[in-house]
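Selected chains from the complex are presented in situ; the others are not included.
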Amino acid sequence: MTLGRVVRNIERAQAEVIDGLGQCGVSTVHEAQGREGLLSSTLRPIYPGARIAGSAVTIFAPPGDNWMLHVAIELLRTGDVLVLQPTSPCEDGYFGDLLATSAMARGCRGLVINAGVRDVRELGEMGFPVWSKTICAQGTVKATLGSVNVPVVCAGAMVEPGDVIVADDDGVCVVKRADAAEVLAAAQERERNETTKRARLQAGELGLDIYRMRETLAAAGIRYE
Amino acid sequence: MTLGRVVRNIERAQAEVIDGLGQCGVSTVHEAQGREGLLSSTLRPIYPGARIAGSAVTIFAPPGDNWMLHVAIELLRTGDVLVLQPTSPCEDGYFGDLLATSAMARGCRGLVINAGVRDVRELGEMGFPVWSKTICAQGTVKATLGSVNVPVVCAGAMVEPGDVIVADDDGVCVVKRADAAEVLAAAQERERNETTKRARLQAGELGLDIYRMRETLAAAGIRYE
């Protein structure tokens, strides 16, 4: 394991692509890239309504040790999202309002952490969104090295530094950097398509008819009584 | 198992009884019918403050397959509540804003689902309440039949089509259709009774005195020090 390794420079996707993905949101983006890259639904936002996208700066941190967050913050650029995975399951509060102040000062858009977070009222007041496994006041130490900007499996999904993170009330999704533009196009196409369908459904038309399901249901043996 | 079975016509309780139960709320209704019919507290509302009652249109759906939701929506009448139980435990997002648009167009009051839901921000904006096991962007397929309007055990409670579903911030409760009027009467009686007690408690009187517990506590051997 590459503990102690810090990669200073990573490639990022284009800013307008990232922002476009953020506007589409997690569920649409996840569909648009073939239902790939969803992080576990055990990660939840600390307050409702946030919707972000940004470039992943990844952190692989020992349990109960947030030393590497300080290292990572130095590497943040405007538009980045911190992604922290502990090396083994942990629920400690790795991150609070001081770290958020520092991250915001460097243009960070939010944190995705498969562990705990604290000072959540202050984070809400600051408008710094976090998707975490839990909320926990338990602090951490700074004693053991982890790594920064290495590939991590975070909450069940592979995240590489510079991948695009999309997060909202539906959860968190990762888009590979190289696929970002193509996924955005597919997501926007999907949105246009949904707008039409939404109007038809609102008018009372049925999915059974719009999607022509009556025949396939009958073929599958459905029995109405 | 009657997979592939769809019952078109179900009996429903009287509209005013249903609405009355909704006004009483889950905790009162659950008490009024002898602490019966509570669904597991693992089902939680996707936003606070909703309080509904409606007739159950039940769905028994394969894991990760929401085909039957389309079938069920055709059978909805104004005042109905969709109740979906997967045939085995599943956390996928079976339902989102398009299906909600369609369900609302047919007068549906909400969804109770022992699985996942997505597009929760949009659902909140539309005012379509959902009580679910989780929030998850993971989509579903349309490949395998389930059943609609058959009895299901949903989150630990037996729900038959046409039973009354009551749901609010305290959870979800089912009232058997045939018992609905009687349960409403008991619930309203209970509310009247609580109003009196609330006033006495607010005035500083103690439950120990109102419920005459001092003697039974003493008989049970309580020791004050």
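Chains: A and B, in written order; residue numbering restarts at 1 for each.
In this section, contacts are C-beta pairs under 8 Å (C-beta built on N, C-alpha and C of every residue); 3 or more make two chains touch, one makes a residue touch a chain.
Given the structure is predicted, the values throughout are model-derived calculations rather than measurements.
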item: Entire complex copy count, 2 subunits given; value: 6
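Convention: only the chains that are shown with their structure count from here on.
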item: Cα superposition angle of subunit A on its copy subunit B, in degrees to the nearest 5; value: 120
item: For subunit A paired with subunit B, centre-to-centre distance based on mean C-alpha positions, whole Å; value: 31
item: Complex contacts: residues of subunit B adjacent to subunit A; value: 4-8, 47, 67, 70-71, 73-74, 91, 93, 96-99, 101-102, 104-106, 116, 118-121, 124, 134-139, 142, 144-145
item: Contact footprint of subunit B on subunit A as seen in their complex; value: 25-27, 30-31, 35, 38, 41, 44, 48-49, 51, 168-171, 173, 194, 197-198, 201-204, 206-208, 211, 213, 216-217, 220-225
